[in-house]
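Structure below; questions to follow.
Apart from one protein chain that is not included, each protein chain of the complex appears where it belongs.
For reference, chains read A and B in written order, and residue numbers begin at 1 within each chain.
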Amino acid sequence: MTATAETLELYTRGNADIRDLTPAVSAAVKNSQLQNGIVTVFCPGSTAAVTTIEYEDGALADLRRLLDEMAPPDRDYAHNRRWGDGNGHSHVRAAVLGPSLTVPVVDGRLTLGTWQQIILVDLDTHPRQRKVIIQLLGEGASP
Amino acid sequence: MTATAETLELYTRGNADIRDLTPAVSAAVKNSQLQNGIVTVFCPGSTAAVTTIEYEDGALADLRRLLDEMAPPDRDYAHNRRWGDGNGHSHVRAAVLGPSLTVPVVDGRLTLGTWQQIILVDLDTHPRQRKVIIQLLGEGASP
Partner (left out) sequence: MTATAETLELYTRGNADIRDLTPAVSAAVKNSQLQNGIVTVFCPGSTAAVTTIEYEDGALADLRRLLDEMAPPDRDYAHNRRWGDGNGHSHVRAAVLGPSLTVPVVDGRLTLGTWQQIILVDLDTHPRQRKVIIQLLGEGASP
C-alpha cells in the first residue's frame, strides 16, 4: 500500500484566477509509482476550490461569468459587514464548488478524459500564495 | 488491502440525462468483497457530473430546471464562439457539480441513505457513450 502526499506551492492572482493542476498531479502519480488507487487534490483555505473543466480560455471565461452571477462581488455580504475584508463572495463561491477532488488511478494513470483538466480556482480578491495537497493512496508497483 | 476498479459503460441521451448508478456501484462493492473503505465514482470527461439525489422523476425535473437557470443553453458562451460546438453551458454546469463522488463502505455496504441514489448527469448536448470508473479501496473480507 502506498500513502504519500506532495505539497504544491503556487502564486495566484485571485478574482477567479484558474490554474491547471494536471501536470503537477500527473507528475505526482508518476513519482509515487502508484498503480491502482486514488489521488485526492485538496486546497487548504476557505476562498479557493478544486474541480475539473476543459482548460481553454472560452470555458474558463464562461465559468467566471457563472460565478459572477451566482455570487456577485459588488453586493452586500454579511461577512463583509462583520470583517471588512470584502471577500464575502469568495467564501460562498468556494463553499459551493468545494475544496476537494478525488480521481481514480488505474494502471498508473489518472482516469481523466482527454479534454478534462484538474483546476484550482482562486476565488479570493487579491494575489495569494497557495498550497495544494496531492494525496496518493493505493497499491504501488510490484517489487 | 483491496484496490480494485471497474469500468461501467453506458449510453446516455445528453441534455441533462440522469442515470441511476447505484445498482452498478452496489454490485461492484459486492464483487470486490470490500468490507471497510471507500468507493470513488468518477466520470472521465468535462461535460458530465456525478452526485446523489432521490432518484424520482420530480426531483430529477427540478434539478434540470436549476441547471437550466444556472447556465441556460440558449445564451452566448465564449466556449461556443471559439469552438462552435454549442455546449458551453455543459462545461460550466459540469465544473460546478463536479465529476467525482466518494462514498464510505462500512461492513460491506454503501452508507447511502434510503432515498439517496448515486447519479451520472450527462450535461452534453447529444447522446454519448460514457465510461464511469468505480474505484474501491480499503480492507477486504478476512481470509
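Everything that follows uses one rule, which is that a residue touches a chain if its C-beta (ideal position, glycine included) is under 8 Å from a C-beta of that chain, and two chains touch if they have at least 3 such contacts.
Fair warning: this is a prediction, and the values are worked out from it, not measured in the lab.
Of A:22, A:35 or A:102, it is A:102 that touches the chain left out of the display.
Contact with the undisplayed chain is limited, among A:22, A:40 or A:117, to A:40. Residues of chain A that touch the chain left out of the display are 1, 3-5, 38, 40, 42, 44-46, 70-71, 77-83, 88, 91-92, 94-96, 98-100, 102, 133, 135, 137.
In the full complex, chain B makes contact with the omitted chain through residues 1, 36-38, 51-54, 56-59, 61-63, 66, 70, 96-98, 101-104, 106, 111-113, 115-117, 119, 137-139.
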